[in-house]
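Mind having a look at this structure? Questions to follow.
FYI, not all chains are in this one, though none of them got moved.
All chains are identified by letter, namely A and B, in their written order; residue positions are counted from 1 within each chain.
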Amino acid sequence: MSSATVPDKLTAKDFASDQEIRWCPGCGDYAILKAVQRTLADLGVPRESTVFVSGIGCSSRFPYYLSTYGFHTIHGRAPAIATGVKVANPDLDVWIVTGDGDGLSIGGNHTIHALRRNVDLQILLFNNEIYGLTKGQYSPTSRRGTVSPSTPHGSFETPMSPGSLALGAGARFLARSVDTMQKHLVDVLTRAHGHRGTSFVEIFQNCLVFNDGVFSEFTERTVAAETQIHVEHGQRLTFGSERNRGLRLKPGALELEVVTIGEDGVTEDDLLVHDETNRALASVLVGLCPPAFPQALGVIYCNPAPTYEDNVREQITVAETAQPHGDLNALIRTGKTWEVAG
Amino acid sequence: MTTRPAAEQRGRETVESVVIRFAGDSGDGIQVTGTQFTTATAVFGNDFATFPDFPAEIRAPAGTTFGVSAFQIRFGSQDIANSGDQPDTLVALNPAALKVNLPDLKKGGMVVLDQGAFTARNLSKAGYDTNPLENGALSGYRVIPIDISKMTLEAVKPFGLSQKEALRCKNFWTLGLMLWMYGRNREPAVEWLTEKFSHREELAKSNIAALNAGHVFGEAVELSSEIPVYAVPKAEARPGVYRAVTGTEALVYGLLAGTRAANLKLVFGSYPITPASSLLHMLAKLKSYGVTTFQAEDEIAAACFAIGASFAGSLGVTSSSGPGVALKTEALGLAINTELPLVLINSQRAGPSTGMPTKTDQGDLFQAVYGRNSDAPLPVVAAATPADCFEVAFEAVRLASRYMTPVILLTDGYLANATEPWLLPDLGALPTFRAQFRTDPAGFHPFVRDPETLARAWAVPGTPGLEHRIGGLEKDYDSGNVSYDPDNHQRMTDVRMEKIGRIADDVPLQTVQVGPERGAVAVVGWGSSFGAISEAVMQARSDGLDVSHIHIRHIWPLPRNLGELLAGFDKILVAEMNKGQLLALLRSTYLVPAEGIQQVTGKPFHVREILDAIRSRMEQ
């Protein structure tokens, strides 16, 4: 369960625990686990100060498979518990692993409040648009028409967009990646880790048992180039196998449109430059989806602000400076006291 | 008012104890009057107990009955265990206050009222069709009508306040009169006003002038002997420094002292709810004492936050009241299963559901002991008096950290705001019980247990070599890994139960509060009905009845000797403000034919009712 001698530089393997992995063979979670282990190794973080907190779901089994500290908590509450961990000890590096059910259905409120408070946490939301662990009911992110055990005639609820919700709640960091895109995912996770404050990463994850291929529209190798746009701060918003397509502002409207360089007089300069600090742009990018638009991946929004625990620390410092080493004996004697002689 | 054939002191009638209730509109400053009267009484040297009773509304329309605020104090020269059933004296600053409080006044009691407030408008707002000063409604009481409003305006005239501000001084005029009536000093009130209004001197001066004017008025009228004066001699008390303390304050100090004794950081997560919020408010001010507070988005998050803090090596504390505690149930299960320390403070209020949020109750014992899915044992402790909150909070921290378990501490809306004198302990002299963090990787797994306490090892994140994963799934006894093995589940279920059961060996044996250790009747209580039961039993004993009072702090597990103790009584009466919760616990645990004495009114227990019940059950 633990090892006392720590090698100088840990490898991805060193971040694996001794527990047998219990996801379905072929589940997208395996790939994410690999990417996280790689990221931790690349970052060179110490195992002992890294904590993974999760809720309940297939995805939330994650902490068992890492050799760091881990807490597999209760359904939907990981953000609240992780906030307690981080506020109690800000020196810890705290990650949350959650699912679309865990983080957006039962845990939606904790997710939005964590984002608003901006505690320095990384939230990894494995979105497979289904409740995996409870055997396949539709989730808040399931598409309309999803036939599931609880919607035998198809669901008709409008799916929630995790990214839109996060921005609406005041997120300061929003990124997206895909389970199978190892390099991209490692990059995104590294950026999320680097961001001080709550980083929200939506990872499109394939549940091959209950929702196989639900993201194939943009994850299939054959179409990926034409249906994904990898946004990068300061770079023009281009995509396509020829890198000749892109997004530009529709003149006179708050809208983007897909254009092709060389067509209709469009030049590269017409394409919008991605500004990851621009909230309005992030709001629009997050809503784009195939077939009309490419799916935006990468760091969509990053605009740091003071973290919750920085603020806590500051208030404590101010208070302690004003009144150092709070003397309890003195405290209980404040106000009116009287003495009864012996 | 118990009158004693004692030597008159400067013409004052000496009484052993008195109950005064101050009542007025919530804008009248009644709570301040009460608190200042209490301070003067404390400094004088009486024992006392107070009970503030706020209206449910934030700022109800002035003059209405639901806007009435009251403050009751009982003080005396003997032990005062509760704030009294019926006031001897009612101070009513407006018609609504009279209307609401008169029914409680003792037959023949005294009513001091502000005649100037008995205007047609105020009478109608209070719902009086005719003026009670004139319609005979007060016959049978000793009424002292004074135009306090007018006298106050006169007294503060020199300071140029607005009419509204000037009238606001009438509570200090009244205080002055009452201090004179009971022979108490004005200095503490003057001091308080001077500090309070240091930024607005004219307010300090006006209020002091009103205070003095009230006092002088008493002296002047005395000549005509219209107003009676009393002496309530000092009480005997253990020597030392005292202060008046509310249950909330005592809880805060107990948590602070406890976490220092355990050498743990206090991390507190809560969500506002009446009557628990004051704990959050007080702790939020104590950042310089190393306290971290967090206002969560709801009670679930508050509990989870605290659990996270405990996982990270602090002592997580959370608090709420009935409905909010219900919401924390699932999280409590996690703390039980993962065996993390946690203190959950429940300020009980009247229910079910929203119920009567500002009213007190003892209805959450079942919830605390039994209210979770599966076999999910945890220790429960209950505070008996405001000052007792200190010790009980200290104990809760000890149990949580020593046994790696959530602990529920039961207090209530009455204790939160009530005060009594507290003999200040020397905190440096309290026992310590430093929490043991595991650091040694040899033989470590997260559920390796202390053979004595059965507590699991607490290895906190940040400790190299002890990296581990815990969670709410059942785990293997021998490795701490997830396990679905049937025999292992039995073993883990047994050990969780046994761990909590063993706490009974680590808590004091149950003592008898009042009366002998065996006899005809034991009245058994818990929580804030302490005072009323204690008084009732003392009165019964002085009436010659063979009754004892047993008051239980450790609700679960029950003290080891309790069964034996109860067996020494012919009859057991369990007095509680619910429909029989401790009663059921004692009956099922000890198979004793205990009976209940129950009151569920949202008000503290009446001594009288307990006494009557004792008498009638003894006659049976």
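Structural remarks
The rule is simple: a residue touches a chain if its C-beta (ideal position, glycine included) is under 8 Å from a C-beta of that chain, and two chains touch if they have at least 3 such contacts.
Fair warning: this is a prediction, and the values are worked out from it, not measured in the lab.
The complete complex stored in this file has its protein chains present as A x2, B x2.
Simple rule for what comes next: only the chains that are shown with their structure count from here on.
In this assembly, the C-alpha centroid of subunit A lies 45 Å from the C-alpha centroid of subunit B. Residues of subunit B touching subunit A in their complex: 39, 42-43, 45, 188, 192, 237-244, 253, 256-257, 260, 265, 267, 269, 286-290, 292, 294, 296-298, 300-302, 304-314, 316, 330-331, 333-334, 338, 424, 426-428, 441-442, 444-446, 460-473, 479-482.
Residues 1-6, 17, 19, 46-49, 51, 53, 56, 63-64, 66-74, 77, 79-89, 91-92, 109-110, 113, 312, 315-316, 319-320, 322-324, 326, 328-329, 331-333, 335-342 of subunit A are the ones touching subunit B in the complex.
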